[in-house]
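A single protein chain has been omitted; all remaining protein chains appear in their positions.
In order of appearance the chains are A and B, and numbering begins at 1 in each one.
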Amino acid sequence: MNEELPPTADAVVIGAGLVGAATAAALAATGRRVLVVDRSGPLGGTTAAGEGNILVSDKLPGPELTLALRSVALWRELAEAEKAAGGFEFEGKGGVVVAHDEAQRAALLELAGRQRAAGVEVTPLDPGGLAEAEPRLAPGLAGGAFYPQDSQVQPMKAVLALLARARREGAVVAGGAEVLGLERGPGGAAGAVVTSRGRVAAPVVVNAAGPWSGAVAQRLGTSVPVRPRRGRILVTEPLPAEVIRHKVYEADYVGAVVSDSAALRCSAVVEGTASGTVLVGSSRDAAGFSAGPDPAALAEMARRAVRLFPFLARVRAIRSYTGFRPASPDHLPVIGADAKVPGLFHATGHEGAGIGLAPATAELITALVNGTEPVVDPAPFAPGRFTEVVADAG
Amino acid sequence: MSTLVADVAVVGAGPAGVAAALAAADLGAQVVLVDAGQAVGGQIYRQPATAAAAGVTAVGPKMPRRLDRVVGHPRIKHLPGTVVWQAVSRAGGAGGVEFRLWLTSASGRTEAGRSEAEHVVARAVVVASGASEVVLPFPGWELPGVTTVGAAQALLKGQGVVAGRRVLVAGSGPLLLPAAAGLAEAGVEVVAVLEANPVTLGTVARGARLAGFTKKVGEAAGYARILGQKRVPVRAGYAVTECSGDGQVERAVVSRVDRDWRVVPGSGRSLAVDAVHVSFGFSPALELPRLLGCAELAQPGRPSAKVWCDADQATSQAGVFAAGETTGVAGAEVAELEGYLGGVSAVRYLRKTRPEVSLFNMDGEGLRAGSGEQDGQEVRAVQRVRAALVRARRFADGLDALYPWRDGWLEWARPETILCRCEEVAWGAIEAAVADGARDVRAVKGVTRCGMGYCQGRVCGPALQQAVAAATRQGLSGVGDLGSRPVMAPVSLGTIAGSA
Partner (left out) sequence: MRAERVRFTFDGRPLTAEPGQTVGAALLAAGVRSWRRTRAGGRPRGLFCGIGACFDCLVDVNDDRAVRACLVPVRDGDQVRTSESVGVDR
């Protein structure tokens, strides 16, 4: 990957995380000569801190759910195609959402009904059904819902697999190339990307820099209101297989996602992995890119996880890590043409759903770049919907 | 959650930690001394835990008597069998910085008599958590019976037990001789001691510069004499490059290696053994200083960085001091001297930053609070320590130069050789990950799981870094390392749930 930067490209993708990799693969498959640039290497950003979630269950009916449903289908196709090459541990394990009390259960049922109308497969679970789905759950829960479409993937393997796909179609991936600026051509259109490793003339530039998209946009002469929303994960020691079978989370998770609060919000998300470890999340707060120790978040996540699965009290965490979700002010991704600079596109702002939404994002961007009919309506994601730079909310 | 409040928290009770605790406590500070071991002394001064171990003829340095009084010192609260799993610093009351350290049992089991304190709050910290042994992978290194040299010493000195009766001691560094001598004294048949670096004119010249350190030369001569008496051959330019056996090590291949540690073709000879003890030196333990935000210095020619500190052992973080192997592996004598300086500096820092807070002196000798002045005696003692440190560091640097770090061992491993013992990741997986596009340690770790197991990369870290650097054709500094993990020891989710 320390290949020389080509002097020209049909499209430059900024960011070698999952959204960037998927976009590069999709664009390259339509015959474009793609260059992917990243200031470090693949997996230098948020993707490496992701759990690998592909979810429909946590989305309210609306544009993001529509995108997610399309993306889940694309992930399944990708997983099939990549099986021969070793795959990326795609698991269609399904998600179980848990309600602690009657009020939560009623709200969950109502949400499930609306989601079903929008095309989501969902089965309500009474306490008996919940216990059957997840025998290790605490007794006394009010019930829940099962979402068979929820899946999991090993995101890092997926990035490398997608970049390999892109390369097979002629793409070049350049690490250690930090974007410094954008040269504009006639009509103010994108002309060339200037990086720390050299200049590349390209008519199309896609900003897929995750939580750094805001900073990158500024260097490109525009703006996009994407800011980091920090999250922590606790990882346990390996456990016997099948101790936790699905992704399991509390019904108030959706509330945490759409909250505008900058203060710490935690909601239990617990799932097993192929390697036997259990991942315990989730936390959200606005603290820039600070990754230092966070006793309050770890304690709260652990408390909530043990409340759901009492046996976890004796299970040991062996590490924790931090990731920064790219968050937009209205909690919808930012996908589409920049309002000011022709030829510049953004594919960012996925806030904790980037892995799940990456294939559909890539498909959408590719359609917009090539001027073909998009599968999903792009209007709700348009970068131009932000008429001004939004003041920092937290 | 029970909390211990102290002026100074010292982490690690090897020579550096013990000296720091004594220095600070003697100056009136209330000290908490946290240590993973059951008794003070760390690895180098490991104390016997059983009657059999007490009966072993101790070969090698013993804890100096002057450090014994750390046990029972009225102003030192000693927490043995305890490790720090999380640490934060935050602005405390009245303008100072407050450090919080979360504790858990080192063994994972609650031992009778261990303090139940779960939490320490202190106004200064001395990090003296030592170093970890560097081991390099070769085919069969994961077989039971293959251990580190440190393990052989810990078993012999601490438990009076040996891992095998017919053994090889191999690797590189000054630890090999005293360890082999100790095993030989204990009746183990040491088939050979193998140092990977060959003796060259350069080695001889560098060794000659150490001739003036007569005490050290005498120590080395003592080990050589024991090995001579027991007819143990000591060979330079040799390495154990393969082990085999059915469920445990039964045979080892000894190969001649060149000055870069590459195997000389055709030189391998197979020997029957029942244990192999290997060590390639030490790397500073960096987890706690990283968590506290201390700056590090790269060590050119070595696979690990070290914590930066100034001449007073102060790190880049106000209130955090570091001493001993954490600041650069230099042996017990340097560690003790640095520990003394670190303890004194911690107290001087407290006097300066919180003069309104007394350092409580429990035996009524008179409070030292508020004056901010340094006792003449204290100043002279510090000067003596600094002078001794100059000389001790000169020896340590000279010794270090005798054992350069080479990379020919990269060729010892085969594609199926285990690199990450915890996750059973094969050597070939690293190259495959790089071929798939991973460019640094973090990415390789992400797709191979190397470094994600129980030990969190403590064992495979240096080898992984070197392997990724070689495979991506970058310098070591370009590939990063396995980083810090804000849960520094395994701790139950129940404990974490109750921790804040």
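For the reader, a short list of remarks on this structure follows.
Following the convention adopted for this analysis, contacts are C-beta pairs under 8 Å (C-beta built on N, C-alpha and C of every residue); 3 or more make two chains touch, one makes a residue touch a chain.
Keep in mind it's a predicted model, so treat the numbers as computed, not measured.
Counting contacts over the entire complex, the absent chain touches A, B.
Shown as candidates are B:A152, B:V307 or B:A438; the residue that touches the absent chain is B:A152.
Check B:L194, B:V253, B:C422 or B:L482 against the missing chain and you find that the one touching it is B:C422.
Among the residues B:Q248, B:S270, B:Q383 or B:S477, only B:Q248 touches the chain that is left out of the figure. Across B:F213, B:W308 or B:Y454, the single residue that touches the chain missing here is B:Y454.
One chain of the complex is left out; on chain B, the residues touching it are 36, 38, 43, 49-52, 106-109, 111, 132-133, 135, 142-148, 150-155, 158-163, 247-248, 421-424, 453-455, 458-459. Interface with the hidden chain, as seen from chain A, comprises residues 136, 236-240, 243, 276, 311, 314-316.
Here, only the chains that are shown with their structure count from here on.
In this assembly, the C-alpha centroid of chain A lies 40 Å from the C-alpha centroid of chain B. Against chain B, the residues of chain A that register as touching in their complex are 1-2, 40-44, 48, 154, 156-157, 160-161, 163-164, 167, 173, 175, 234-238, 275, 277, 280, 292-296, 298-300, 302-303, 305-306, 312-321.
If you check the complex, the residues on chain B that touch chain A are 86-88, 100, 102, 108, 291, 293, 423, 433, 436-440, 442-443, 446-447, 449, 452-454, 456, 472-473, 485-487, 490-494, 496-500.
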